[in-house]
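The structure that follows is given in the form of structure tokens.
Removed: one protein chain of the complex. Kept in place: all other protein chains.
Up next, subunit A:
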Amino acid sequence: MALRAGVTFVKLNSLRQATRLLSTHTRPDVCQNGGTSEFPGAKAPYVNEIKFLNENSYDPIPIYRVMDSNGRIIDSREEPNIDKESLINMYRNMIQLNQMDKILYESQRQGRISFYMTNYGEEGIHMGSAAALSPRDLVFAQYREVGVLLHRGITVSELVNQCYGNCEDPGKGRQMPVHYGSKQHNIVTISSPLATQLPQAVGAAYALKRMPNNDRCVICYFGEGAASEGDAHAAFNFAATLDCPIILMCRNNGYAISTPSSEQYRGDGIAARGPAFGLHTIRVDGTDTLAVYRAVASARDLAVSNKPVLIEAMSYRVGHHSTSDDSSAYRSVEEIQKWAKDESPVQKLRLYLEGKGYWDAEAETQCVKEARDTVVRAMQDAEKKKLPHWKEMLEDVYYDMPPKLQKQMKQMEKHLEKYQEHYPLNKYLNE
């Protein structure tokens, strides 16, 4: 690859069936005068000159955009064909997500839940990708992809109940806040150790591939920080060598807690690794919801025909890493402001909608109010709900409960019967 004059990184099947090629050029112009090798490990031309490649050997991988910062379409041929209702739904979900983040973040500050993470700045990646997928596609998330869950139809109540760990938390109150999951919505439960979802997602994609007439794919979200884990590289390699129906979706938001991406890696970001691993690769502006939509829709076409794709969606983590972090210790307010205001994915989509006459200030006010009310109501309800049955603590450790745990359960049952007044049993569900 390095020895060719032009390198095709990405093939985009346009929705209008026009085929476009994005290409970047390699800098080293290597003369090809010695024929081509037949080594099993590389079929490459011979040269007679020592030439090392480095991170400047290639132009930076370009960033695909559809809109400018004012929500105006740059090239009308690239505007995706999304109907009005779907567009408005995507935007409403963004507002819902923002309101939920705002209120739940506060609720952690007030000690109502133990932990929370916000999604500000990455709404475009969530909505653009979720809208381009089939609801049957399997999602492996990292933790900062809640918009995808909202788009799949998971309700604010379900999410809030998870954070509160009450009896209506589908996870039975076992996981920390924001570790959502929903088998029904094809969303694999979030796991804390970073990047473990990556090889697991490839494994799931491999399983899908084995099903006859498969028309599903897996999308696996991960941060640029998580991409440093060995698991990420294993996943890239297996996705490629097993020809898996998978979209590896990197959210490059510039930070991993306090570590800026400049200290996380060298070279041209995460996207540059894609072609090296044999993955179809594209880099996209993650603050441009329409661009993400287009990229993921095209990627999905490739993925379902067993061509694995790596997408690097560029964005900025506008909020603190989590409720345990204070990002003012390592970045300036000006830096945050630029991304929160001028490059806000929410604002860009709103301007686009306004330009089309789908949205106005009144709709905005109304939507924000509704979104806020929904969260406040969900929270008030969540606080009133009982905790999961105490027996849940001993359930699901094994598929069949071993005698040892059965015995403990019975002892506890007897005990609680006898001394119920000593326990806050009314807080727990019974039966």
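Simple rule for what comes next: a residue touches a chain if its C-beta (ideal position, glycine included) is under 8 Å from a C-beta of that chain, and two chains touch if they have at least 3 such contacts; residues count from 1.
The working rule: contacts and distances are computed from a predicted model.
Participant: Assign the chain not included in the display its UniProt protein name, restricting the answer to "Ras-related protein Rab-8A isoform X1", "Pyruvate dehydrogenase E1 component subunit beta", "General transcription and DNA repair factor IIH subunit TFB4" or "Small ribosomal subunit protein bS6m".
Facilitator: Of the names offered in "Ras-related protein Rab-8A isoform X1", "Pyruvate dehydrogenase E1 component subunit beta", "General transcription and DNA repair factor IIH subunit TFB4" or "Small ribosomal subunit protein bS6m", the absent chain's UniProt record gives "Pyruvate dehydrogenase E1 component subunit beta".
Participant: So which of A:Asp68, A:Glu106, A:Glu263 or A:Asp360 would be touching the chain we can't see?
Facilitator: A:Glu263
Participant: Identify the residue among A:Arg77, A:Arg109, A:Arg136 or A:Lys414 that touches the chain left out of the display.
Facilitator: A:Lys414
Participant: Name every residue on subunit A in touch with the hidden partner chain.
Facilitator: On the subunit A side, contact with the omitted chain comes from 114-115, 165, 173-176, 179, 191-195, 225-226, 228-231, 256-259, 263-265, 324, 329-330, 387-388, 390, 392-394, 397, 404-405, 407-408, 411-412, 414-416, 418-419, 422, 424, 427.
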